[in-house]
Structures are given as C-alpha cells and as structure tokens.
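For reference, the structure I am asking about is given below.
The other protein chains are all here in position, but one chain of the complex has been omitted.
Labels A, B and C are assigned to the chains in the order they are written; within every chain, residues are numbered from 1.
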Amino acid sequence: MTDATSADLPVRPQGALRRLMRRKLALLGVAVIAIVTIGAIFAPWIAPYQPQEQMFDGLTLEGSPLGPNAKFWLGTDLLGRDLFSRILYGARTSLIIGVVANGLALIIGTLIGVTAGYFRGWIGAVLMRFTDLMMAFPALLLAICLAAIFTPSLWIVAMVIALVNWVQTARVVYTETSALAEREFVAAEKTLGAGTARILFRHILPHLVPMIIVWGTLGISTTVLLEATLSYLGVGVQPPTPSWGNIIFENQTYFQAAPWLVFIPGAAILLLALAFNLVGDALRDVLDPTQRGRE
Amino acid sequence: MIEVKDMTTGAAAAPDTAPPVLQVQGLTISVRAEGRERPLVSDLSFTLARGETIAIAGESGSGKSLTSLAIMGLLPPPALRVSEGRILLNDQDLTSLSESRMRTVRGNRIAMIFQEPMTSLNPVLTIGLQLAEAIRAHEPISKREARARALEALKAVRISEPERRMGQYPHELSGGMRQRVMIAMALALRPDVLIADEPTTALDVTVQREVLDLLRDLQREMGTAIILITHDMGVVSEMAERVIVMKQGRAVEQGPVRQIFEAPQESYTRDLLAAVPRMGDGSGAPARDGDAAPVASLRDVRVRFDIRGGILSQVTHRVHAVENVSLDIMAGETFSLVGESGCGKSTIAKALVGLVPHQGRIEVAGHVLGGMKSSDMKSLRRDVQIVFQDPMAALDPRMRVGELVGEPLLIHAIGTPEERRERVAGLFERVGLSRDQLDRYPHEFSGGQRQRICIARALALQPKLIVADESVSALDVSVQARVLDLLAALKREFGIAYLFISHDMAVVENISDRVAVMYMGQIVEMGTRAQIFGNPRHPYTKRLMAAVPVPDPTHRRPPVPRLAGEVPSPVYPVGEAPQRLPLRNLGDGHLVADAPEPM
Amino acid sequence: QDYQPDPNAKPGGNIIVTYKDDVATLDPAIGYDWQNWSMIKSVFDGLMDYVPGTTELRPGLAESYEISDDGKTFTFHLRKGVKFHNGREMTAEDVKYSLDRVTTPATQSPGAGFFGSIKGYDAMADGSATSLEGVTVVDPYTVQIELSRPDATFLHVMALNFSSVVPKEEVEKYGTDFGKHPVGTGAFKLSDWTIGQQLVLTKNADYWRDGVPYLDQITFEVGQEPIVALLRLQKGEVDVPGDGIPPAKFNEVMGNPDEASHVVVGGQLHTGYITLNVEMAPFDKVEVRQAINMAINKDRIVQMINGRATPATQPLPPSMPGYTKDYAGYAFDPEKAKAMLAEAGYPDGFETELYVMNTDPNPRIAQAIQQDLSSIGVRADIKALAQANVIEAGGTPKTAPMIWSGGMAWIADFPDPSNFYGPILGCAGAVEGGWNWSWYCNKDLDAMAAEADSIVDPAKTDERLKMWSDIYMKVMEDAPWVPVFNENRYTMKSTRMGGADALYVDPVSIPVNYDYVYVTE
C-alpha cells in the first residue's frame, strides 16, 4: 500500500500505543513473551545443564524420572535430562513454530481467503477449490513424504506447518470477506475509484483483524502441538533437540507417573498462547474504533 | 408495575389538561472518552402529556437521537450513560429500572422508530418474523394471530404486496420500504409513547403524508403520545402541538408550535425557520440554458433483479426496478429525480456509477459503462461521485472520518499530504463540521453529521457529476441550507452537474434545473422546474405536489382522498414486463406519459 | 516326553484378551504378526508342535516321523480321525496341499522362504511348478518330504504356523478371504469376527488332543490402548492385556506387590541390537565397530527401560540353544573405545546417522545410544521414522550407517540358533531389500552355517550347537552388531487365570498358550 495514510491524516499512533500500554493485561502478555524470547535466546547462559545431557543421577535406580527438586528445578525426564534446561532450549523451536510458521500460515491463508472472497467468480472458485484440495489432502501423509524426501530440519517443519495450516484460515477469511464485499461501504469505495488493493487492504482487512487475532493466537498452541506430531513421524526436529510439543509427546503416556513432564511444557505452551492473546486482544480493542470510550 | 392501559381517553385531549405520561427532568447524557466525561446532552427537561405530540427539532448532532435512546434505556454502554436527571414514565423512573423490567416497557409502552432504516432490521430474518415477534413479545397470542396482526400492520403502512414482503429479507427492500416496516413494527403494539426519530426522512412525500396521517390516527385512537424528531419544519408544523428546539445538547427554546413559528424568541430558532425551503410554483431563478453538452446520458436503461423460488430456486419473478429510462444530464445542471419509495431512484443512481448491472446504454463523462478498462474506470470515478442514501452503511466503520474524506484525493494522487489535509479540513468546514472532528469514527457522529461527511467525500474530487441520493434529507434545515448553498456554489464555480434524488419537493424546487418524476421504474413526467412545478400534468405528479407538508401551523390542508386498493408493485413473473409508457412532448422538452390508469 | 496337563484345571469359562493393533488375518500362510501368531496356533495345527511352555518339539498332527540316514527324507505318519472344523477328516493330501499353497508365489506368503530346503522349492518360487516335487502322499495317512539338502531345523519349520494344514475346499471357497474365515484342525475355531472390534474363538469340542482346551471361549478385543487395557484389567474387565504392561505403568505395577503378583516374568527369544553398516565408512573398519561396541552403556539403557531386559553380549539370547555362556562380550569402556577410534584414524570421532523406529521407547533408547556415542566423539543424528521407512533404509545399500533394531528386532521364529543367522547376518540377507542391515557378509561363516545345519543326527546336536556358538563368536569378533539387550517378557493376567506360569511366558505362543490355560472360577 502507499505511503500516505498514516502520515497523511491526523492519526495518532502514539495515542494508540499509549492506550495499548495502559492495559495491564497487555503488559503482562508482553512481559511473558519477552521472558520466553529472552529465555530462548540466552538459553545457553541460563540453563543449568545441557539439554541433551542424560545425567546418571537424573533417574532412580528403577529408571523412573525425578520430580522437581533442588537440583533439577522442574524435575528430569525419562532419560534423566533436566526438564528446565530442555524447556528453555525448547522455547527456541516452539517460538519459531508457534510464531513464525503460524504467522506465515496466517498470512498465506488471509491473502488467499481475501482474494477468493472478494473476487468470487472464477478466481475465487479456483482458489477455493485449491484450498479444498489442500484441505482434503491428509496433512500427515504430506509430512511423512516430505520427511522422506528432505532432510528433516526445523525450517522444513516450519514450512510444512505453514503449508498445512493456511488452509483453515483461508476458508474462514473467505466466508467473512464475501460477506464484507457485499457491504455498502465497499461499494462506496469502488465509486471513489479505490483500487482493488486499497479496498482489500485498507477496508476489508481491518475488519478481519479480530478474527485473525483469534486464529493467530489459538494457532500457536495447535502448531506447537502439530510440530510434535511431525517430530514423532520423523519430519520434525529430531531428538534430542527439545521442543515444548515433543517433550509432551515423548512423555504423554507417563502423565500419571510423571505429571511434570506433561503439565509443565503444557503450561508453557498455554502461557505463550495466552500472552499473545492478551496482546492481541488489546491490540484489537485499540485498533477497533467502535471500542473507543470503553476502556 | 403493570398498569392497565388507560383505554378510556378518547380523542387527543388538550395538552394542558391531560395527565403527563412522560416526564424528562434535567436529563444529562455524558460520553466517557480518554478518561474524561463530556456531556452530549445537558439538563434537558420536558413533559409529554397523553395524546400529545411533541416535536424535537434542531441542529443535526444536537443530541436528539441520544435523548430518545436514553428514554428507551438503550444508550450504548459503557461509553454513553445518563449521568444526571430522571425519566419518569407514569411516575416510574426509567433510569433506575432493571433491565428485565425495562424490557416489558420497551416496545410495549414506549416504542421507537430508529433513524437508520438500512441497518435497523436484522439482515437474516424475514420481515414477517421480525414484525410478529414484536407483537408476541408482549401479547400472549398464537403465531398465526401474530402473523395476521403483522400483515395488518404492513398494510397499514401501505407497503406494496404486504403478503410477499412478510417473507422477504431487509436487503430486498428499498430504504423507504424498510422505514415503513420499522414504523409498522412500532405501531403494531399501540404503545403509550412513540418515539419517532426522523420517521419519514427516507419516505417520499406521498408516503410521508400517509405515515403522518397514520400516526395521527393512532394517536387519536389510542391516546399515544408521540415524540417526533425531525428537522422538517413542515412536518413539525403539521404534527406537533409543542416544539423543543435543540442546539448543542441543550434545549434553546420550548413552546407551543404556533408560538415558535410565529414569534421565535431565540436567534437560532429564527435562523432555523428562515432556512426552511418553501415550495412555490416553479418560478424563481431561471433555469439554465439547455445548450450544454450532456455529462450523462441514459438510453432505454433497464435494471431487473431476479427473484428465485421453487425447489430448484429458479428465477420465477423479476423486479423491474428500472424500465426503459432515457434521460440526459447536462453539464452544470441539477437534475432531480423524484418519486415514491421503491420506484427505482436509487437503482438508477447505482446503475449510473456502475454498481448494478444494467441493460441499455449509459454514457457518463464520455465513457460508456460496461466492459471498461480499469484505467478508464478510474478516470470515470473521478468524474462521477455518488452520495449514498444511508450514510452509516456507506462509511467504513473502522476508519477515521478524516481519512475517509481524504481517501479519494489519495486514490487519485492529488496533492501532497499537507495539501490533502488542508483540503479535507476545508471540506469539513464547508459542510459545517469542525476540524477537530477529523479524528473521530463514523459511529461517533449523528445521522446528519454522517451525511455531511459523505457529501464532503463526494466533493473532494470536484467531479463533473455528483449523484446525491437523499443526501440532504437527514439534515436540519439550517445545515441543509448551507449544504445546498455549497452545492450551488460548486456548481457555479466548477460546473458540477447533480443528479439529485429527493422526496423533499421544496428542496427539489429550490435547487433543480430540470426534474423527472418516476413511477414504478419508469419516468412519467420530465421537464424544467418551471414546467413540473408550475404546470404538473401527470396525475401522479400532481399528487406528489399536494402531499408536501407546509411549514406553517396555520395552514389547513385540503382533504386528500386516501388511496384505496392495492399498492402497485414492480414485480412481474418471468417473461412479463410492465407496459412501456411512451412520453409525449408537450413542447420545450416537457415530456409526459399518458396516465395508464386513473390515479 | 509329552506335557502333563494341570490336574487342577477345569474346563469352561470365557476370557478376554486385548490388543492395540487389529488382527490382520488368520490365514496361517500369511499371518506373521505377533498378535495373530498365537491365535493361528490355536486354530490350526502343523505336523509338529512344541511342548507347552517350552522350546521342546513334540509331534502334532503327525503321530510319528522318521528321518532317513542322509537326513534328507522325512516320513510323517498322520494321526487318524483328526477332523477340520468343517467336519471333514484331515489326510495326507491336505498336508501336501498346504505346503504347495504356502510356497506358491500367488499366495504371497511371508514364510515361503522357510521351505527353501524342500526339493522342488526353487521351481515353485520361480513359478515353473505348481506343486512341490519333494512332497509325496504315500497313503492317506503318510506323507513323505524330500529335501534338497540336509536341514537340521526342518522339524522346527514343520512346527511353524506356515506349515499348518488347511482344508483345500475351504481355501478355495473363500479364496483370498480365507484369512477372515479360517478353518483348521486346532483347539479353537473362529465363531465371530467384527472387523476392528473383536474376534471370538470358541472351543473345538472335537479337538483331537484329549482334555484340552479348557476355555469355552476367548474374546480378543482389538484397538485397545495398553494403558487402558491395564485399567480395565485392574477393574476386572480384561483377563490378559495382550500388549503387556505399558512402560509408563511398569514401575507402578511392579511396585505394588498385589499387582506384581499377577505378573509372570520369562525370557524371550529376542535380542535388541544396533547394526553397523560395514559397507559404509567408517564402519568398514573393524576397530571402529569394536570401539562402538565398547562405547555403549548397556546397563544404563536397561535401567532406562525399567530393567525389563538383560544386557546382551552376543546375537543369541540366553535361552537359545547354542548361546555361549562364558562369553563376556565387549566391556563398557569409553576410554579404550576412544583410543581405538584414534588408532583407526578418527581421533576426533566422526558424524553419522542412527535410524530408529518412531514408537516408544525406541527413540529414547536411540538418544541414550547417541549420548554414549558422543562421549567418544561420534556425533550421531537420529532419524526416527515409521517402521516401513526404517526397513527400507536398512535394505538399501549404503543408506543407513546405524540402525537401532527396536520394534523391528529379531524374535526367533523357532528356537534354533540358525534362526538368528541367515537373513540377518548371512550373505543371503546382505542384498538390496534384505534384512541384513549391517551388510555383513562372511563367506566362511556362511559355509560353516551350512555345514552345521546339515548335521541332522540328533545324537550330534551338541556338536552342531558348538558350531553355531563358534559362528556367533566369530561374528562378535567382526562386530557388525552391537547386541544391546535381551528383552524379558512380563505378562499380566487377571486373578482368575489359572495354569502354570510357563504357559504365560510360552516361548512360541505369545502372550499365552491358549490351549492349556484355564479360569479358576
């Protein structure tokens, strides 16, 4: 889109930012995201142990993992590795999957959905049928085959997840857009001579923001878990590289014997998703003028 | 709390003897924004007696709609709230009523007709259902009875084909029809108090006439008290016993209608009255000479909408919204289109800007519509602008109005950002809005303010032709006068031509060069202002003229016979089409169709 | 020699057995999964059989047999009056038909290769014959099988499910669907099979062995998650969880004396091992392979799987005849391993890949191996894939440098040392698509193996076993494998299940020998 709009007219971005900052919950969300990111980046300095180090005293003699204790703050896993260190390192993977891959999927899905919903006609039909095709195609099978063809790596997984996950967003955005396209203000914009791009980006997209925020934040959890499934099938990050999802998957049958192995990484995923949601919610309210005066 | 409605009061009692049904005392409505409270309505007090009609007139944006919402208990929380004062309905304070008890009041004892007809009906429910449920919400009757009552109500507002409308959805109705549905809904329950917020704004004069008569009938029959919010001083003088004139959230003057009209105390009231357009006989400023080139020419334009039915949803009927319309709009001319609601005025407007597919030939500013290159289309857009009938729907609710008005400049890459800003601010001032409102969002404006925003947006590009669909109908007369002056000035300065769609015959008479009268999708009479207003020939035109309310409380209208029988409809089964009405030239371009049937 | 039935056993009762995976087929020529293996054993019989709970052969449908002096001709005398479930008497023709059927390529039997020593097998395999030349019906109750070479394991082959006798008319009636409508001579017959839900076997009242089976009915419920099966067992809804005690619950069960008393522990003819691809550098150097053998901390791995196995020293499991008892294997010694690597030219180690099947606990074991390797400088990337993909990688030349065998490991088809050699360590398996994933091919050992298997004289059994022991010792010298552990079997049963413990850890009938167990209430 062009330059103008923000510089052009008396918008008050700093006002929006200020309003955003005034929300305590949003600040909390920002804080959590910041902590996770810092934890991920500085994991080598923060983590008490190497994430793949299987410690002799990390298991009982019968081979059971240890619960949280003074030496291993969050306990150990089935191989006697320090869970806290693994969670810290796992944040790297999970951030890339939950934020980058999920964000990419969101962008692709939104673009395709908006295009199809706005133009309808044959472009819409072709795009939506392509979406249907992608949706009908079993994602896991695609993943297995990609695993066999490529050397599995984090970025491949991120791509696979983006490729698999845009579909749902596209469908939902499509429906919403086709309803928006019928609204009179869109007709009004057309008569002003607004180009298609302008109508799509300036007038339709902002209305999709609440929905995109919902999808984006909920998508964090689902993609992180999807990554675990893929790792399990051999497409994901390979052991012993930790990710929050695969920590859960490796240990889920043990959730009664060693609950910390499932619930701690689960809580981490939840917290991250919630944090993004808090920020997203605040952002939406700030972006949504019909909310003014409701703070 | 249920009180038996007092059914005994017969005809409208004299205001001073009847007991007050509604009392508003020191009402203050505040908005909370950025942590500060700002009053929008301050210290408003009035009393409404049983059977009385009180008119609230005044500046657009002066708080009339907010007052009515406050009475209904429907102020959008939490931003807006009643910060002070009481609203007493038969001694019961509505402001302190719980939501569930308020519910039994709403619709039943106080009903309201909202200002925006386009968005006030639920788009996914049929008209019939929306009507019937209102009745069933308060009366323990069967669904069938409720439907029957609903149908009756629809007939009462004289909507065409009421049975079919029951099964239709709001988007299938014209703006006027929707407003009639809203009125039917409010009247169906025969409430104690009816708040009508610009009830006839979207209606053509003939229907307006009937609706006003209807309101009066109801009032006479039921003793309903009416709060009529309107800027049409004609309507005020015909309907109201007392008037409240509001400005900037305060009542500036209050009193019996005659007193206000004859001896206004406040200067604002005087200005208001002075600005009222009055209908004459078509004389006045001379019509323009007719040698200019046409900016738009329509030849045999037809627009039809399919109606699907049957199991396979095949097309069974078509709405012949526009039939064989031919007309030319010359450069620098104001061409008005009048006619009753649903006759196809808006459809022509939309066809002209390429929003609905049409048959026939439309040429605008040298471009033939249909199959154009996108660059041509863009230059066409620069030349033609439309101001939609419903301003709320036409404004993107998520953009600031400053951006909205500046957008056409941006799209057509006109000026630097600073220049654009300046121009937008200038436009705002010209339509009577202030600079500091640039940063607000559409929902923060009153109906009339929004309409001005739309007008400002259309003016931004200084196009060759502006299609104005009921664009001044929601404006109070003083602003209306200013906007009309503005339109006229622009016409003089830049030679802009207007296609002016309105039902306000007085306005039409004041500004038009030429006028076309439409009926059921066809033009029945067309000519210069002098020809149409001075010498109306078609019976339908004559009836339109007679229905115009006169802003003079002393004026006594000659009794007009009520229409009987079916209201004609433009819907035909597939294969059939309405009879084409050929236009006869009476000389000097005064074209008239033969009346096909006695009117 | 034969088995003494439990004097306390009483007939009657229904039991419920659960499995996670569906039962693919009950066709004895095809079924090769461990959950249908024992079912087929109960529905069908072969000429030979094992004494319940042991690895000792005993006659089955053959009442007796004779072996010619050159060890190449076997004459089986069939029992008279043995009836198929459809009521017809089983004869020598059926035996021949069954052997022809299993070796015909059209049947696509995964067990056809076991019959390679029968004369005429090659002609069957390439499709030029429709009947095995070496199998002749002498009279309705006598069948003679001629081999093309002496085969000491042949009687074991005759005890395999693949050798089960099937009635021709039923096979022809159902065609490829015979596996869903099995008819045999066994102790149980199929009475109901709801695909994906359950499979019910009922007692064959006409069974030719007197007194057995005891149970009236066995219901196999499939699609049951092992953890859930255990919960149901604890609630008394299930009698035998076919998949055993899930790892996640193992310590909990064993730590509770009450529950542990329902667990029967036994050995298993199983070895878990790492294959080192001798065709791929640096595993083409024997020093490197030996160093790897010394680097793996087997005790730690055993600890990690809750001690459900014993560290292994050699390919053969301890309960297999021919196991070399006094062989200590490569001791865990990372220092020495490092030194050896340096000697072999890899002072800084090297990078490699470790393939593993993706079901728990295999990726975990792979990670333990990975860590052990990293301590001697070998950086192994783990590739955790679906079973089929690992098998494919193993059988493709120069693809998988290391494979952890777990989940696909060798469980002996029959209790004979030869069974651990041919396809997985011999030259025959070191081909594209083969199962010798270390691609180890030692012609001398192949010759020795052939020689050992031609010793058919029962009197020379010890000599033969010694030869096999030597073969595996030589293998260990070349170290194409790292034998890691031998898994033990932990079978759990409900309180009402009766019968000797041996029946619950029967080496050939997993998880339970259905013909001999009974319920006590």
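Methods note: contacts are C-beta pairs under 8 Å (C-beta built on N, C-alpha and C of every residue); 3 or more make two chains touch, one makes a residue touch a chain.
Keep this in mind: contacts and distances are computed from a predicted model.
Trainee: Which name from "Peptide ABC transporter inner membrane protein", "Serine/threonine protein kinase", "Nitrogen regulatory protein P-II" or "Na+/H+ antiporter subunit E" does UniProt give the chain that's left off?
Mentor: From the choices "Peptide ABC transporter inner membrane protein", "Serine/threonine protein kinase", "Nitrogen regulatory protein P-II" or "Na+/H+ antiporter subunit E", the unshown chain carries the UniProt name "Peptide ABC transporter inner membrane protein".
Trainee: Over the full complex, note down every shown chain the hidden chain is touching.
Mentor: A, B, C
Trainee: Pick out which of B:G107, B:P294, B:G448 or B:G521 touches the chain that's been left out of the picture.
Mentor: Residue touching the chain left out of view: B:G107.
Trainee: Specify the residue from the set C:I195, C:A260, C:A447 or C:M473 that touches the hidden chain.
Mentor: Spelled out, the listed residue whose C-beta touches the missing chain is C:I195.
Trainee: Any idea which of C:M254, C:L341 or C:A393 touches the chain not displayed?
Mentor: C:A393
Trainee: Hey, which chain A residues sit against the chain that's not shown?
Mentor: 120, 125, 129, 132-133, 135-142, 144-145, 148-149, 167-168, 171-172, 174-176, 178-179, 182, 210-211, 213-214, 217-218, 221-222, 225, 228-229, 248-249, 252-253, 255-256, 262, 266, 269-270, 273-274, 277, 290
Trainee: What chain B residues would touch the chain not displayed?
Mentor: 72, 74, 76, 99-100, 103-108, 111-112, 114, 116, 119-125, 133-134, 137-138, 169, 171-172, 182, 185, 308, 312-313, 392
Trainee: In the complete complex, which positions of chain C touch the hidden chain?
Mentor: Residues 18, 20-22, 24-25, 27, 30, 32, 105-106, 108-114, 116, 125-127, 176-177, 179-180, 194-197, 221-225, 227-228, 231-232, 235, 237, 386-389, 391-393, 395-396, 422-424, 428-429, 431-433, 435 of chain C touch the chain that is not shown.
As a convention for this text, only the chains that are shown with their structure count from here on.
Trainee: How many angstrom lie between the CA centroids of chain B and chain C, rounded to a whole number?
Mentor: The separation of the two C-alpha centroids amounts to 88 Å.
Trainee: Compute the distance, rounded to whole Å, between the mean C-alpha positions of chain A and chain B.
Mentor: The separation of the two C-alpha centroids amounts to 48 Å.
Trainee: Which positions in chain B are in touch with at least two other chains?
Mentor: none
Trainee: In the complex, go through chain B and note every residue touching chain A.
Mentor: Going through chain B, the ones touching chain A are 31-35, 78-80, 118, 350, 353-355, 374, 377-378, 380-382, 384-386, 388, 390, 393-400, 402-403, 406-408, 410-412, 417, 420-421, 424, 438-439, 441, 443-444, 454, 457, 461.
Trainee: Write out the stretch or stretches of chain A touching chain B in their complex.
Mentor: Contact set of chain A toward chain B: 2-5, 7-12, 183-185, 187-195, 198, 202-203, 206-207, 287-290, 292-295.
Trainee: Using the touch rule from the top, collect the residues of chain A that touch chain C in their complex.
Mentor: 52-54, 56, 59, 61-64, 78-80, 144, 147-148, 152, 231-234, 238-240, 250, 253-254, 256-257
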